[in-house]
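With one protein chain held back, the other chains of the complex are shown just where they sit.
Chain nomenclature is as follows: A, B and C, assigned in order of appearance, with residue numbering initiated at 1 for each chain independently.
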Amino acid sequence: MILSVVEQFPVLVIVVSLLSAFTILIAGWLNKKSCWVISFATILVQLVMAVFILHHVLTVGTIHYWLGGWSPPWGIEYVVDALNAYILVIVLSLALICVTYSKRSIAHELPQKIVSFYTLYQLLVTGLCGVTVTGDIFNMYVFIEIFSLSAYALIASRGKIALKASFTYLVLGSIGACFFLLGIGFLYSVTGSLNMHDLSLILPPLYENKVVQAAFVFFVVGLSIKMALFPLHTWLPDAHSFAPSEISAMLSGIIIEVSTYALIRVSFSVYTVAFIKLLPIFDFLCWVAAFGIIIGSVLAIAQYNLKRMLAYSSVSQMGYIMLAVGLSTSTHSALWGGLTPALMHILNHALMKGCLFLVAGAFIYKAELWNITDFQGLGRKMPYTCAAFMLAAISMIGVPPSVGFVSKVYIILACLESGKFIFVAVMLLSSLLNLVYFWRVIETMYMKRGEGEERSHSHSSSSKIDEIPLSMLIPVLTLAGLCIIMGVVWLTEIPLPILDQVNALFGLGRYAIP
Amino acid sequence: MNGKKGKIWEENVIIETITRLMVPFIQIYALYVMVGTEGAGGGFQGGVVFAASIVLFTVTFGISKGRKRLPESWNAALNSLGLYLYAGVGLLCIVLSLGAAQYLNYAALPLSQIMSPAHTRALMISDVVEVGIGLTVMSIFASIFFDLAWKGEGKKNKDKNKGDKEVQE
Amino acid sequence: MIDWSFGGGIFIAKYNYWISILLMLIGFYAMIAKGNLLKKVIGLNIFQTAIILFFVSLGDATLGSWGKGVTEPIVKGTLPWAAGGIVEHGVVYANPLPHVLMLTAIVVGAATTAVALALIIRMYEEYGTIEEEEIIEKERELGV
Partner (left out) sequence: MEQLIPIPYRPLLAILCPAIGSIFIVLFGKRPNIRESWTMLASIAQFLIVFSMVPIVIGGNGEPIKYTLFTAFPSVDFGFSVDAFGLIFAITSSFLWILVSSYSIGYMRSLHEHAQTRYYFCFCWAIFGAVGVALSGNLFTMFVFYEILTVSTYPLVAHDQTPEALFAGRKYLAYLLTAGGFFLAAVVITYYFTGTTDFVTGGIPNLASEASRTALMALFALFLLGFMKAAWMPFHSWLPTAMVAPTPVSALLHAVAVVKAGVFGIVRVVCYIYGVDLMHGLGLGLVLACLATFTIIVANLFALAQDNLKRRLAYSTINQLSLIIFGVALLSPEGIEGAMMHIPFHGFMKITLFMCAGAIIVVSGKKNISEMAGIGKEMPVTMIAFTIGALGMCALPPTAGYITHHFFVHGCEEAGGTMSFFPYVLLIAAILDVMYFFPIIYTAFFAKSEGSSGSKINEAPLFMLVPIAITATVSIIFFFYPDLFHISELVETAVSSLGGVHP
């Protein structure tokens, strides 16, 4: 069989990244500055590959890649369909933005650890890509552990208090991964297969089997820990707030999203819609998510540390995504049916939270400002950074035409269609709570005067602009701009065919069999 | 190092001599586990045994001496080299077959025109790949040991890359 | 009237699962209830080992697949790389795949432990203790 070049990309995305990680390790001995260059170049190449993969998947069809030429039930298979390709592009885009940002901020924050930082960062990207492209459930577990381990180490890299945060994450994350492994074991014991597609063929007659059902519960619980779904979110606030900012952005924007992707993959590719309709587990998830949305927001209001506040906001946003996932089986509209709102919010949340965390990092970089109350007068001192923060915050609140607004509308429509009006109220309440905690920050930045600062004219104060370096500013502004631009793009429905293809794949939305 | 706390190990002629005798044998055994057998597998185990020999040496002669035998730069180089061996051969399959074969599909290597494809696979897996895995495992386990033992440095090491290698075997 | 034969069956015939469940709970308990970070790591290891045990016993021909017994080799027919041997159908054959999988799980476990230990060492340097509550107290003193 002859493979086209693009069909080699799924594996190359991972191998290139893996090789690059260790090249960085060696190159770092010779020249510390080369680390960033290698990392940046690798991720750029990966992103280009991912875009090609997405194009190929959309135009030609799903890519099946048999590692080593072994056919699926025995060999490992990488399967890239519309869902993976879409997530892969998001992962690598945000990774590219974060690595651009990290150039100056890591040189400033962790000058001793540049080499190990980039090595680990590259391994993190490897793991994330791996989870995304693989079609083998055990392979997925391995990649989950790869990115988790890199994440533990990266979180701890600031030392001090971050160590405790990292340790808590490690313990809880390992429990999550072990539950995932246990689920795999259960499935393996009744089917003897690890290939996702193969499993989905063997499983249907066994859906009534208690072992199969228990395995599903293990998957859900394990991945819920990884993705910080509400009652299992306890590791998240510490980890997010003490990690270096680009890692916080990755954690919040990508890592927990990839775990969500894993859950979606397991729910719809290993199990199927028929199984999910058998158990009320998705209804239960909806309620859990709704509680998460509200409680996450309420806890965010109680925080003074900006990054901690953003972390709790992530808990709430994961609730949005899980609510949308939970509703996916009961909606049939062509537009907001199925997984569309969930996948849409995965991208949107990556943009918004990425931007917010990078801005929080910029404040720390420039002036060691952690607490919201210290932000007085920043609006004038760092106009572009603060403008970016404002755009992203406005998106979080859901002011049109930002991305947050689009997700909100789609999720509300999904709630309406499935007849769960209570969640509409939850969504609206949550956007008000978002308003409360984000506006507090905006107000402090722009409106509150610093001590001793007199009522001055606009021109006299504009002279003390003190912005972050360009290599940090560009990523921040890019993300902020995308928050608005993507909102309009979503509204024009240009990217929706991708999500529609995902629904077609899983038989959701308008492809559902009534 | 550790000078201010005094010696944390004691020189003991018997132990040192026995260690001197043991280490080469352990290492040869490790190599045997790695490449000496017919079938696949053994890279990881061989690497661990090899690392054990280094650990034994270090425990006997002290960290500074152990570090001298396996400096950090060597460690990094070895562990990258192992990975290059493993991943590079895989990539070679794609490159040499001009994109016709999959990653890790050793049957696509030109070597298979001399021997049978099956034997090529066997050769690549049991020799080249195992050596790669072994090197990486050895150096990383050694560096974990050194980092944990070398108080004050506390660098976290990561040997996750082996994870996916093992699973692909 | 309790059906002892059934009860006995489920306890004795599947002792491997019970053992791994017991170990799992022990590990889980240690991870959650113990204040000493090192004990938490030990708990984590016990937990992982329990899962490994579970997987390995799946591959055992006499125990595997929920008591059905694995009688199928993973590949039927000639194994090309194994000196031309032919595996006969129906012969009791331990499934090697779970064992190989667990090799990876062991690696992952070792890596996790390594990271955890490194973190504990750093924390000990930072706070002078590895008791969770004392660390939290010291953190509070630092004003976080």
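We take it that contacts are C-beta pairs under 8 Å (C-beta built on N, C-alpha and C of every residue); 3 or more make two chains touch, one makes a residue touch a chain.
Because the structure is predicted, anything quoted here is derived from the model rather than measured.
Enquirer: Could you run through the displayed chains and say which ones the absent chain touches?
Expert: Missing chain, whole complex, touching shown chains: A.
Enquirer: Looking at the whole complex, which of A:Ala274, A:Leu428 or A:Ile465 touches the chain that is not displayed?
Expert: Selected residue, touching the omitted chain: A:Leu428.
Enquirer: Among A:Gly159, A:Pro401, A:Pro469 or A:Pro495, which residue is in touch with the absent chain?
Expert: Counting the whole complex, the residue in contact with the absent chain is A:Pro401.
Enquirer: Kindly state which of the options A:Tyr207, A:Tyr446 or A:Tyr511 is in contact with the chain not pictured.
Expert: Only one listed residue reaches the unshown chain, and that is A:Tyr446.
Enquirer: Applying the definition given at the start, please give the residues of chain A touching the unseen chain.
Expert: Touch with the absent chain occurs at residues 334-335, 394, 397, 399-401, 405, 408-409, 412-413, 416-417, 424, 428, 431-432, 435-436, 439, 443, 446-449, 455-459, 462, 491-493.
Here is the rule we go by: only the chains that are shown with their structure count from here on.
Enquirer: Pick out whichever of the two, A-C or B-C, is joined by more C-beta pairs in contact.
Expert: Here the pair linked by more C-beta pairs in contact is A-C.
Enquirer: Report the inter-centroid distance (CA atoms only) between chain A and chain B in whole Å.
Expert: From the centre of chain A to the centre of chain B is 35 Å.
Enquirer: Can you work out the whole-Å distance between the CA centroids of chain B and chain C?
Expert: Each chain's C-alpha centroid was found; their separation is 25 Å.
Enquirer: Hey, how far is the Cα centre of chain A from the one of chain C, in Å?
Expert: The answer is 29 Å.
Enquirer: Two or more other chains touching the same residue: where does that happen in chain C?
Expert: As it turns out, chain C has residues touching two or more other chains at 101, 104, 108, 111, 115, 119, 122.
Enquirer: Touching at least two other chains at once: which residues of chain B meet that condition?
Expert: 155-156, 158, 160, 163, 167
Enquirer: In the complex formed with chain B, which residues of chain C make contact?
Expert: Residues in contact with chain B: 80-83, 100-101, 103-104, 107-108, 110-111, 114-115, 117-119, 121-122, 125.
Enquirer: Which of the residues in chain A end up touching chain B in this complex?
Expert: The touching residues are 1-5, 8, 11-12, 14-15, 18-19, 21-23, 25-26, 29, 65-69, 76, 116, 119-120, 123, 127, 130, 138-139, 142-143, 145-146, 149-150, 152-153, 156.
Enquirer: For the complex, give me every residue of chain A touching chain C.
Expert: 74, 138, 142, 145, 149, 152-153, 156, 159-161, 163-164, 166-167, 170-171, 174-175, 177-178, 181-182, 185, 188-190, 192, 194, 211
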